[in-house]
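These notes are about the structure you will find just below.
Shown here: the complex without one of its protein chains, the others still in place.
This part shows chain A:
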Amino acid sequence: MAAFMEEALVEARRARDAGEVPVGCVFVHGGKVVARGGNEVNVHRNATRHAEFICIDAILATCREKRLPARQLFSEITVVVTVEPCIMCSAALHTLGVKEIIYGCENDRFGGKTVVDVAAVVGHRIEITGGVRADEAMALLKEFYKGDNPAAPPQAKKKK
């Protein structure tokens, strides 16, 4: 599964090039990538458009189009994401019941495992593995936060 981290990193770099926080994600099913995406927060002015949500929406669109049972499909999906899913994404992935989550670097600000035990709150535990190509994922973030987030107000920029 770790081989798919390269695919997620491709999405993260794509997000960076679009002026977004560089986080990328792919959903893997039956050995194939079935959804892929990077952060789309700034373009939509919506702070919830994280890479994981872009993939969740893609899967749900597929399910609707092909009339597939979403619940079952999610239970067979491995989520591969460059940064530990935040509390929001982690809660969504736990609630949707994905099979497992594999991530790159930790998110000590609002990670859904590091900061809050999301599984305990949602009442459902799934397998989570971190540290896969963590250095590369972290390097992307560090590079990004050296510059300015073009969408944030000036004061928020100063703090970074």
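Everything that follows uses one rule, which is that a contact is a pair of C-beta atoms (placed from the backbone, for glycine too) under 8 Å apart; a residue touches a chain by one contact, two chains touch by 3 or more; residues count from 1.
Criterion: contacts and distances are computed from a predicted model.
A.B. asks: Looking only at the UniProt record of the hidden chain, which name from "Isobutyryl-CoA dehydrogenase, mitochondrial", "Geranylgeranyl transferase type-2 subunit beta", "Probable inactive tRNA-specific adenosine deaminase-like protein 3" or "Ubiquitin-conjugating enzyme E2 G2" is the right one?
C.D. replies: The chain we cannot see is, by its UniProt record, "Probable inactive tRNA-specific adenosine deaminase-like protein 3".
A.B. asks: Just one of A:Arg16, A:Arg36 or A:Arg49 touches the chain that is missing; which is it?
C.D. replies: Checking each option in A:Arg16, A:Arg36 or A:Arg49, the one touching the absent chain turns out to be A:Arg49.
A.B. asks: Among A:Glu20, A:Glu40 or A:Glu84, exactly one should touch the missing chain; which is it?
C.D. replies: Going through A:Glu20, A:Glu40 or A:Glu84 one by one, A:Glu40 is the residue touching the chain not shown.
A.B. asks: For chain A, which positions touch the chain that isn't shown here?
C.D. replies: Residues in contact with the chain left out: 40, 43-49, 53, 56-57, 60, 70, 86-89, 91-92, 95-96, 108-110, 115-116, 118, 121-122, 151-156.
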